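With one protein chain held back, the other chains of the complex are shown just where they sit.
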Amino acid sequence: MKALVYHGPGAKSLDEMPKPILRSSTDAIVRVSKTTICGTDLHILKGDLPTVTAGRILGHEGIGVVDLSGAGVTRFHAGDRVLISCITACGKCEYCRRGMPSHCEDGGWILGNTIDGTQAEFVRIPYADTSLYALPEGADEEAMVMLSDILPTGYECGVLNGDVSPGDTVALVGAGPVGLSALLTAQFYAPAKLIVIDLDDNRLEVAKQFGATAVVNSTDGKAVEKVMAMTGGKGVDVAIEAVGVPATFNICQEIVGAGGHIANIGVHGTSVNLRLEKLWSQNITLTTRLVDAVTTPMLLKTVMAGRLKPTQLITHHFKLAEIIKAYETFGNAGKERALKVIVTNP
Amino acid sequence: MKALVYHGPGAKSLDEMPKPILRSSTDAIVRVSKTTICGTDLHILKGDLPTVTAGRILGHEGIGVVDLSGAGVTRFHAGDRVLISCITACGKCEYCRRGMPSHCEDGGWILGNTIDGTQAEFVRIPYADTSLYALPEGADEEAMVMLSDILPTGYECGVLNGDVSPGDTVALVGAGPVGLSALLTAQFYAPAKLIVIDLDDNRLEVAKQFGATAVVNSTDGKAVEKVMAMTGGKGVDVAIEAVGVPATFNICQEIVGAGGHIANIGVHGTSVNLRLEKLWSQNITLTTRLVDAVTTPMLLKTVMAGRLKPTQLITHHFKLAEIIKAYETFGNAGKERALKVIVTNP
Amino acid sequence: MKALVYHGPGAKSLDEMPKPILRSSTDAIVRVSKTTICGTDLHILKGDLPTVTAGRILGHEGIGVVDLSGAGVTRFHAGDRVLISCITACGKCEYCRRGMPSHCEDGGWILGNTIDGTQAEFVRIPYADTSLYALPEGADEEAMVMLSDILPTGYECGVLNGDVSPGDTVALVGAGPVGLSALLTAQFYAPAKLIVIDLDDNRLEVAKQFGATAVVNSTDGKAVEKVMAMTGGKGVDVAIEAVGVPATFNICQEIVGAGGHIANIGVHGTSVNLRLEKLWSQNITLTTRLVDAVTTPMLLKTVMAGRLKPTQLITHHFKLAEIIKAYETFGNAGKERALKVIVTNP
Partner (left out) sequence: MKALVYHGPGAKSLDEMPKPILRSSTDAIVRVSKTTICGTDLHILKGDLPTVTAGRILGHEGIGVVDLSGAGVTRFHAGDRVLISCITACGKCEYCRRGMPSHCEDGGWILGNTIDGTQAEFVRIPYADTSLYALPEGADEEAMVMLSDILPTGYECGVLNGDVSPGDTVALVGAGPVGLSALLTAQFYAPAKLIVIDLDDNRLEVAKQFGATAVVNSTDGKAVEKVMAMTGGKGVDVAIEAVGVPATFNICQEIVGAGGHIANIGVHGTSVNLRLEKLWSQNITLTTRLVDAVTTPMLLKTVMAGRLKPTQLITHHFKLAEIIKAYETFGNAGKERALKVIVTNP
């Protein structure tokens, strides 16, 4: 089968690979019909993630059709249309039972990381019963791909952890796909103000279309000043960090108001300076989270009900045969005005 | 001054009454500019509320302008435009400090009940600092009147107590003004389905315009059957009771699903039969609440942000001089297609 | 093997039965070393539970040793000492994933109900990975038997659902084994007052030893009056119903204070009269729950830490061969001063 294979830092190719086989009775083999590329895949390609070794098929998002299922899989059968979760959950360990499968003792984020992933014609899904979701009748397939990772990530790490509530003033730092996912799902809770901060005017324009009530281009280094002015000096109720560098974290800690929340989504490569000499008395809550994707069933319902429109996030379409080109487009997101790209098989 | 006075069961008139005076240093006198009539006022007129005695000026909703304030009032001054809360909060007692001023030891719902109310040219507001809210610049005055009672009631007793959450299936029994307030504010939380049940097709039509995803006319006694069919036999996540009679409570307990919530808003005059022989094992939560109106500041923000449009609830306008006619219209809500009526002074 | 078999209303015997065999790859066969009898077993014997048919082996509590496990069982192996949960959880369905396995689509309370149970030498446990717990090194086996059902029931349905909190005044109606389990676990949360109400002076004496700060014998029909006096007329923060009849439910609804909780544990056979004409404005929360047994891992930790001493609940010991006598003793709990009886195999 065709698959996008990582060959070490900077190197990838669309290779012919063996079709995956069942290794455990709880596995399923899924024929991938649509997948996408994540910012994390770009990090892998830079060599930032030592857990990913050469020869690995990338990708942790997608939908498809069950091709084969192990004897222990009871909820899915060959022919079922399924959504693949980026998080593999054994459903049995302490962490899965605490609702935190991101730290599953035999799963978590392993697809396209420590086991082969979804940017291929077929993929093996361990613990299929608790790592796949049935696609509802009439579901828009492209919308569903957004539920593998990006929407649960924005929602769980940003909106839920940030405790976005009706009437709140929310600031979102970073208008990339994950930040925009937080922007879309924050609107589940009727915040009064949704301020989006980014360096790219195009993305800020998109943010406005997606529901931002104000946008701030932080190129001039005055984002903190501007947000404080917008909030009468009080700061925001919730600051969502969706970039993953010290500068954006810093904006968050400068603009959060007394009693407020900082919800970190960003994948950070270095430590940050936490201003406890100021914040110790500010009654703030700071959270981090690797997505658990436990809200996928709920998000599915909101999509089917028309309350959430994930296809807004999709800007480009490719065939699996063109996936190298898809990576180029996604890798030049600013210039290409790319958010999420859909890769279809065949 | 002119005021609507209760003269015992069935009797009311627009009388000339003495203008109220300050009785305590924490009182304010407010010149009422707009008020409205509540379903509770109709109950009072039937003689259902023994706490209300003949001679009482009715009304517990309204906005106005501070005319005079006691020496102990620090947050409001003559000339300030204010929203009057239906709940008087001393701000000091155990209940106020627990966030439950509905049971304030020296307040609670007293306006138009145990002390004179707002259907008058002027009203005395005890504990003004904690019972009035400043009207924001540019606020729509008629929208604000809806924040005195009806919107906090629908929101706190129905939506918050019912724990309406994204993706939920919610059923609302009773599409009167309070039920519709719950319908509007339930949408703060992106439920997937909002089923409204009533006997009146006109009100169901209004419910649809207000965001109901399905409506059920229960005249045929088949509401339970229909809701169970709509939910694949599972029942709803949240059932909100907004009528106050055994029949509507019964619908709620028959349609609530395992793990679901019944949130009672209705003012009940008799006990109900609770089917514990079925419900004991259904992991349900049943709540009751007299509105605390502690969410008024939050609701104000959502109105100012355009997320909530309370003027949808207003169907008729009268002058204070015409308040008897306003009562007639509101008392014949079905025929008049009346929801809330605004009474303006002068 | 020997097993206690139900033969229809009023009829049971210790019979020779075939040893259970694996029926699914996720099953385990457990050799039962200790089991106990539950009040529910007595209900079954009266014929109150139509789901239990003649020929059924009773029992849903116990500990034992894994004898055999299916190919799909990954967390337990032959020879492992295990605690059997009264709730069978598939771990995959909507309800299991919501943390509510009491309503598991293929499990829930089935042991000794719709499938054969633990009052036998061996028992088949479906979904063993998510329905058994490993006994920690050094665990007291008899203490562990109390974690199969009774302690999670008192804790989840009474204490957690009742939201018992530090400083609270808690009333517990019914000092049987489940009520006493709620009494023990309520002390996890440092309530200020723990008032226990029962008809039996012996049980009230036990309640005092278990931590009740006051006891009320309700034989004289004055329990409500007395509790109201003890609370300065305010009522209690939490009322836990642990009997299951209208009279005890009624005590709860009469003594609950404004803003308080009624947590129902009792298995009710008839409906009750809910005084909504009084309670609609009292801001109360009423909950029901079939135990989910999701807190078993946490309870295990508190037992191992010495914070909870479940053996206090054990009054009698029998061999499996004497189980008919064990039933007699447990069935005459009042006269025998019996709480929980341990039945040991062999």
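For clarity, chains are labelled A, B and C in written order, and residue numbers in each chain start from 1.
In this text, a contact is a pair of C-beta atoms (placed from the backbone, for glycine too) under 8 Å apart; a residue touches a chain by one contact, two chains touch by 3 or more.
All figures in this text were calculated on a predicted structure; none of them were measured in a lab.
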Sole residue of C:11, C:54 or C:190 that reaches the chain not shown, by the stated touch rule: C:190
Message: Which candidate, A:11, A:78, A:229 or A:274, sits in contact with the chain we can't see?
response: A:274
- line: Only one of A:217, A:231, A:285 or A:315 touches the unshown chain, namely A:285
- request: For the chain that got dropped from the picture, name the residues of chain C it touches.
  value: 165-167, 187-193, 213, 297-302, 304-305, 307-308
Query: So which bits of chain B touch the chain we can't see?
result: 25-26, 71-72, 74-75, 91-92, 94, 97, 99, 129-130, 294, 297
Chain A residues that touch the omitted chain in the full complex: 95, 98, 100, 102-103, 244, 249, 258-259, 264, 266-277, 279-290, 292
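Please note the rule applied: only the chains that are shown with their structure count from here on.
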- prompt: Of all residues in chain C, which are in touch with two or more distinct other chains?
  reply: none
